[in-house]
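Dropping the structure in here first, questions after.
Apart from one protein chain that is not included, each protein chain of the complex appears where it belongs.
What follows is chain A.
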């Protein structure tokens, strides 16, 4: 009897077991990024920049050269890497606290300069690592450790829609928001990541994929409920789709 391999782990990831909570979609997103790097055969020519938050240890998991950045500063670090090594693929992997709060300036200016880098932006509406505090992306009414009575717009203001904002910048070449709440959407997420790296390969400028993600631990939901929560509560506020495509077409 001959055995046929129908599924194997991507070479884009190392063998280290990840530390992510059960039901967290970071693992899925890591795999998608790893698969894209493997399929494009660019793993050896890629430098990743890890950020601060749950994904800080992503430098242990991606099977390429990795540099760890200070909180929010990954796009600035990536700029430094890419400007010295324009022929390498450079990406950042950042959460919503890191990118949309403390690092909003760095990501905006990287896009405005048209830095030829790819930003993987994982949005789960909350600070995971520090114990579930409000992020700029926290939904109105959402309870977190620092909005125990729910996010109140008269106190904490309104969520930032990062893709919509970034798409206004002329230097941004490709901006898409995708989700991980079911298999078809995970497939679309992989296509978006591929598109972003292809954009970088063509030298078109800044590319970013915002990926709606879960945080069962800090949302107080089980993994299945969390996926439903993304679909029912996040997608209506953060509509999926391509927000910027300089190249045109789909």
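Note that a contact is a pair of C-beta atoms (placed from the backbone, for glycine too) under 8 Å apart; a residue touches a chain by one contact, two chains touch by 3 or more; residues count from 1.
Assume contacts and distances are computed from a predicted model.
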Undepicted complex member, UniProt protein name, chosen from "Thioredoxin domain-containing protein", "ABC transporter ATP-binding protein", "Nitrogenase molybdenum-iron protein beta chain" or "2-oxoglutarate oxidoreductase subunit KorA": "2-oxoglutarate oxidoreductase subunit KorA"
Identified contact with the non-displayed chain, of A:105, A:168 or A:187: A:105
Touch criterion as defined above, residue of A:68, A:130 or A:156 at the omitted chain: A:68
Residues from chain A at the interface with the omitted partner, ascending: 14, 43-47, 49-50, 56-57, 59-60, 62-70, 73, 76-85, 88, 105-106, 108-109
